[in-house]
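Complex shown without one protein chain; remaining protein chains in place.
On to subunit A.
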Amino acid sequence: MTSRFFAAGYSDSDSASEEELVSSSEEEEQLGSSSDEDQSESDSEFGSDSDDSDDSSDDDGGRIRGPSYFLKKSHDDDDSSDDEDTKKVVKSAKDKMFDELSSCIDIVSLAQLDGDWIKVSSEFDRLVRLVNRAQQQNMGVPKIYIKAVAQLDKAITDVQEAEKESKKNMNASVAKSFNIVRQRIKKVAKEHSAQIQLFRADEDAFDRETSETPSGTATPSIDGFKVVGKDGKATGTPEVADVFKTLETILASRGKKNVDLASQIAELEGLLLETTVPFQLISIYLMLIPLRFDLYGRSAYMPVAEWKLAEKNITALLAVLEANADKYAVTETGVATEDLSIEPKANDKGVKVMIGSVASLVERLDDELTKSWQSIDPHATEYVERLKDESLIYTLIVKCQLYYESITPASEFATVAGEQLARVVLRRLDHIYFKPSKLIIYSEEVAWTTLGGKAESVVFGKYSASSEDSKYASGLIDALCSVLYKQPNSVFRKRAVLSHIYYYAFNDEYFKARDMLLMSHLQSAIHTSDTQLQVLFNRALVQLGLCAFRSGLIAEAQQALQEIATSPRQKELLGQGAQRFQQQQTQVDKQRLLPFHMHINLELLECCFYTASLLIEVPAIASSPEYSRKRQQSTRSFRRTLEYHERQIFEGPPENTRDYIMDASVALQKGDWLKASDLLNSIKIWGLLKNQDSVKAMLREKLQVEGLRTYLFTCKSYYEKLSIASLAAKFELPERKVNAVISKMIYSEEINAALDQKAGCIVFIQGVEITKLQELALTLADKAVQMAERNERLAAGGHQNNQIGHQGNNNSGNSNNTHAHNSNSNIKLAPVTGALQSAPGTISGALNGMDRKYRKNHSRK
């Protein structure tokens, strides 16, 4: 209570202090007495809440009790605007309420006299509602209301008595309303029993008080605003205790319902202007900034203006901390003092360490920005506007990092104390890891210019125009990550390494990124980590695949991209959207999504994957028609898409990326590499790649080679000899290259051929390939082996290895059961012998000369 009032006093004095500074004590006394008056008047009108009805605090320097509720309100509200006006408004609101109440009560009592209980019932409902509203606005319970309730109560009992005597019944609906009112009154009377008793005890006195009200309410309105100075303390610099009392009250009300956060913020803002004591300033900031976040905790994101205010506050806090670096420090490891007002003891360096977390504040601010990115439509200009704020937060993060660097010795980076630094560094990394170096440099430039010339970082030197751009960017990332790698908490290390991999992959350093991914051993345990980390892992992996593609490492690219590109949930996997059919998204799910500017283009991803698949699959399909059946799932999606494409009755010109690729693969299958290359190069999405020309050139070259391979596979059974020179001309490749490709194919036994170097041609050897029947026979042999194994197991009683030992054990106890076992195996063995009898005959022929291939198959498995 008291402190609330204090708060009121201070916020008043903001506006009034200049005049009040010189106001004499007399004036104050006078004012004090006027406020006393004011209090008694309003007290008489609005009975104060039961809990403070007869508090003794009235005597300490004219502080207002009950009415202080609405007085305080008025002060809070008017903070920035003209005092007089607002006060009038507030008063009139109260007056209005009062008028409404009294008119309502009049109607009720009139209706009651008429015996119109239906009207009484409805009006009484309204009355109760009004009073509730009054209570919500901290106006207390008006006495006229108590009076009305008491009178009604009495009337009801009278009516009941009369009814009993006369035995005359009321009409049904009236009786119903009557009963309702009776019950209501009972309830209400119970709530305010104390006051009602008071009223009953001394009806006149109560009445007298009420009669005074109307005039009293208006009194403090016009000249009463000077009341602000009423308590002498409001003038001059606020005393230490008062600041902290306010803070404590706010602290106590935090997280509770029905707390007017806005007014608390305004109050704190007022306090800020008045004090210059660093300790107070820091304390106020530490309280104010979280309040700002609390205010919009429930909305989708913080409004931009509020966000900027919070940002300014944090910057100011950091400035204060920096200015007083030798006296005060704020960290999470600080020790909480018993009371807010007590300064913590200075440590050996003379620095007083306060508990608090600038890192959390910065993180929260960053989160709010992310939230706003998440909820703004990314195609609106608003999004772009908001994106500009990133440089603000980035600068703040750098600043915060510098602050932590200054208070944490470098030797402690790897300890718990360094964790706050690590958190800030992680945020910094989060902001830059997905950007091309030019953008990184840009934000660095902005940050360092804002920070001014003096600032210097331990972790990584500051940006200057002389430093080489790309080197600086990767150096920065390296340095940031190395801070995180030293952290004892594995979450930092994992995030750091994934961001690091992402960065390298993004900047075309495939081998570096791949080695890091392999050495991190993250794949094995990534399933158990939290979703965000998994998303980051997927992003890094996809980026790695794209990087491999750009560098012409087709097989690697296909491998890396495959799982995500073929997944129906790819959006979800990359944190770029929810599953299409997911029914409801929780708040948490939404927050997990990445803002639009961090997205990886899914079409590009698909395009790269399918192009890589095309280069791998088309020759493979040509090499063996049975191919699709044998190969593992990896290639299915491409095969399926291709088959679907081929089934299409009407083939229009290609429309989307996939159409282009499928048309290209059809062309390549026919050996028309030039058309395939044209089709692939006309895909528009390549424009997103930064080195699209070199990628296109790479693709063309790959298509020539794969076209050659496909051609050889398809035509090998039709030719006896092929001239290398003509092949080279057909595929526009140098003869050396053709030679190399063919040699490789011969070496890996993909084709059965020989190179005749003298004549410059390739000689195919026909009839070595196995036929389908032979292949079937081989599989049959496998199956037969399987069945034989099964039967052995059956004979062993279902166990795989310990046939003999097991039966020996059993024999002791169950001689009658072993018989069943034996007969059992007799029956079971029968079908297999049958199968085996016929099988070897079929197989042995096929195996002749085939064992070479067979063994090869086996070794592959």
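Rule of thumb we're sticking to: a residue touches a chain if its C-beta (ideal position, glycine included) is under 8 Å from a C-beta of that chain, and two chains touch if they have at least 3 such contacts; residues count from 1.
Going forward, contacts and distances are computed from a predicted model.
Taken from the listed names "Ubiquinone biosynthesis monooxygenase COQ6, mitochondrial", "eIF3h C-terminal domain-containing protein", "tRNA (guanine(10)-N(2))-methyltransferase" or "UBC core domain-containing protein", the protein name that UniProt assigns to the chain not shown is "eIF3h C-terminal domain-containing protein". When you scan A:186, A:438 or A:790 for touch with the missing chain, the hit is A:790. Listed here are the subunit A residues that touch the chain not shown: 772-773, 776-777, 779-780, 783, 786-787, 790-791, 793-794, 797-799, 806, 809-810, 812-814, 817, 820, 823-824, 826-828, 830-831, 834-835, 837-839, 841-842.
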